[in-house]
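Yeah, one chain of the complex is gone here, protein chain that is, but the others are all in their spots.
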Amino acid sequence: MAEAALPGARLERRDALLGLALIAPTVLVLGAVIVYPLLSAIYLSLFSLYTPTLEGHWVGLANYRAVFGSSGFWSALATTAVWTVGTLTLQVLFGLAMALLLHQNILFRSLARSLVLFPYFLSTVVAVLVWRWLFNDLYGVVNHALMAAGIIDAPVSWLGTMPNAMLSIIVVGAWKFFPFVVIAILARLQTIPEALYEAARIDGAGPVSRFFDITLPQLRDVLTIVILLRTVWDFKEFDLIYLMTGGGPVNGTRTLPLIVYQQAFGLNQMGLAAAHAVAMMLVMLVFMLAYLRRAGGRVA
Amino acid sequence: MADRAEPGRLALNAPATRRTALRLLAGAGAAAGLGLTAGCASDDGRRTLRWWSPQAAPDQVKMYRAQIAAFEAGNPGVRVVFEPTSDEGYPAQLAAAFAAKQVPNLVTHLPSFTAQNYYARGLLEPVDDVARAIGEQRFFPGANDIYRTGDGTLCAVGIGNTAVDMFWYRKDLLQKAGLSAPPATWDELREACRRMQGGGVYGAALPYGMNGMTSLIFIGFIHRAGGQLFSPDLEVAIDSPATYDALEFFKSMREYCPAGASNFSWGESLTAFVSGATATGIYGGRVLANVAAQNPGIAGAISCTTYPTMSREIPAWTFNDFPCLFIPKGAPHLAETKAFAASLFAPPLYIDQLHAAPGHVLPTLQTIAADPAYLANPLIARYPAEIDLMTRTAAAGHNLGQETAKHRPNLKASEIISSNTIAELVQRVVLDGEAPRPAVAATAARLRELMRG
Partner (left out) sequence: MTNRQRPALIASLVTWPLVLLIAFPLLWMLLTSVKPQAELFTTPPDFLPNAITFEHYRRVLEETAFLQYFRNSLVVAVSTTVLVVVVAVLGAYSLVRFAYRGRELLASLVLFTYLLPSVVLISPLYLMLVKLGLANTLASLVAAYTSFALPYALWLLRSFMAGIPEDLEAAAMVDGASRMGAFVDVVLPQALPGIISTALFSFILAWNEYLYALVLVNSDEARPLTTGVMTMLISAFNIEWSLLMAASVMMSVPLIVIFAFFQKYLTSGFGAGGVKG
């Protein structure tokens, strides 16, 4: 970021009071709405509670011992990691590619951009129902089309076997959420000055080197943030996986959020659920800190 | 009522741009809208009763409103509000409602074991007087036994029955396969499926997914092999020859079910039979309505019977989730609530309510089941034998909450189903090919853990 060329025009950074006033609303909203439930949840994790009444007894760290001592937690953590990395990679790659394409002056561009956002608009519950229908081996279009094209000769169970189930949720997850990446990158692409490209063209740079030398560096900040935000969000994703496969087959797609939900409302163990949730949070915190440190000053 | 930060702090910025001004207007409009649409109770002095049910399809809600209107007409000063909940969402909703002491006045169409669970935690009112108001002798014999609690009271009243795992079959396909009667034992069933499978049609639509349906259905099969999950005193009894027989059977049926059965839940299994893709199905009365709407071509060829058991000596066992009516403790206007609850069972409007899901929600009252107005429904009139069989079978049905008449109520039934322990057992042995003995032993240990809870 270039420093100002005008002498003495450096923005005064010591208007600390104004700065604090501007961030106060954020702190206020979050403090009022989230902080109390957040601390409550952490507090609840020290108890054994029956969810409908939130009554129970103190167990201290016993919930955490149960969480970290169970193989279920660690295998679910691995599953969650596989899911997150898989779907995030696809989301970023497709998102980037799509944003670059939609940045061009293509025909009916407005319509194309809106249609691309469609997966993101659609409610997850409906999206999963539709995809389950499309994947169905009896009357689903996916199998039918693949058989008609000769790629397979018998219907495939997309959701009932591994690794199909994991691949299916990764692909559907990517389809559902990649528009978020598209929006963010497209917005950033608009602010890259045309002059930079013109200068590079004059210098004889081809499209590929223009991409790597101009576009990508300009996108780096947005990409850094988008990857961070999407990682957290994908890691926590519950609706999609629960409705698509229920965690099956045989826990092959059982991620940590599914365990949290099952503990909280299936098994009515709110304390244990909270302990799982806090454990999840710690994992994400470690990632977030490591990531931010590596991303260094690129964030702001 | 609004307790949120007002956008007044925007005075910091001069409203320089049209955009900002437009946004302010939108915000103000929304604020007005929020205030207007706050869903508070009516202020006209009437007592408000809230009624929750997950059976909230448009046809059913229409009938509920008729019943509400009739009650309000007869009881000025009382207002009833119907609030739909969902089969997936009610655990979270009710948990929050109980924890915040914001409970609805009555809840209908939830399974019996849910009611037992809540009652055991002191969250429900006993409803013996509601049953008396309806007329206890009008119920099918023993219809409300499953709601009897440890202290002898009724925690809920049955508002409908569903024979969830009837054996549906295609008469035309049976005939084509050279069979004159539907199978009655597992061997006959396997043979029938083998003969009927082919030409794009599968034999059966059994579930093998990681979900509640698989657990609930498989429990039925353990019983059809002569076994049980728990002894009458609720000791874990799953490690028995019957369980291994059931697993063996389920495994052998896998080849007669579509490839996607490993992810089947209720919707897929139902649609598989209704669409004609399978020759047999396992479901409740909803089949009739769906066939009439979605595949009328086979409407004349479908019929149902109780699901085949392992051998002729073993009696049939049908799963009925016993959709019930219960009254949470702590809701206001208890007397009016109980009066309203009883009114829901009064013909003719109760009949209309049942007709909204014909064959699927069956009457719990013998008087209704024999009522000509009830029987006059076109769907019910078309399949009288099937409806009659389902009604009787459901009334004599069971579920994990009470596996046989001799069993004590199992208060952990809903947690056991939610834990997917049984579905996991099925998947491990049938899909992954794990050895049955260690898998069953692990399942038994997990069940013990859940019972200790």
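Letters A and B mark the chains in the order given here, with residues in each chain numbered from 1 onward.
The rule is simple: a residue touches a chain if its C-beta (ideal position, glycine included) is under 8 Å from a C-beta of that chain, and two chains touch if they have at least 3 such contacts.
Since we're looking at a predicted model, the values are computed, not measured.
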Of A:Leu77, A:Leu102 or A:Met162, the residue in touch with the unshown chain: A:Leu102
Residue in contact with the excluded chain [from A:Ala81, A:Leu146, A:Met162 or A:Met284]: A:Met284
Contacting the left-out chain in the complete assembly, out of B:Gly260, B:Gly276 or B:Pro409: B:Gly276
Missing-partner contacts on chain B, residue numbers: 1-4, 7, 10, 12-14, 16-17, 19-20, 23, 26-27, 30-31, 33-34, 37-40, 50, 52, 54-58, 61-62, 81, 83-89, 92-93, 95-97, 99-102, 104, 162, 164, 200, 212, 266-267, 270-271, 274-277, 284, 286, 290, 293-296, 360
Hidden partner interface residues of chain A, rising order: 1-6, 9-16, 18-23, 25-27, 29-30, 32-38, 40-41, 44, 51, 54, 98, 101-107, 110-127, 129-131, 134, 138-141, 144, 175, 180, 183-184, 186-188, 190-191, 193-195, 197, 207, 210, 215, 218, 221-222, 224-226, 228-229, 232-233, 236, 238-239, 256-257, 260-261, 264-265, 270, 273-274, 277-278, 280-281, 284-285, 288, 292, 299-300
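Note that only the chains that are shown with their structure count from here on.
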Chain centre separation (chain A, chain B; CA means) in Å: 34
Complex contacts: residues of chain B adjacent to chain A: 5, 9, 12, 91-92, 94-95, 98-99, 118, 121, 123, 208-211, 258-263, 265, 268, 271-272, 275, 277, 415, 418-420, 423-424, 427-428, 431-432, 450, 453
Parts of chain A lying in touch with chain B, wherever the complex brings them together: 21-22, 25, 28-29, 50-54, 132, 135-139, 154-161, 165, 245-251, 262, 264-268
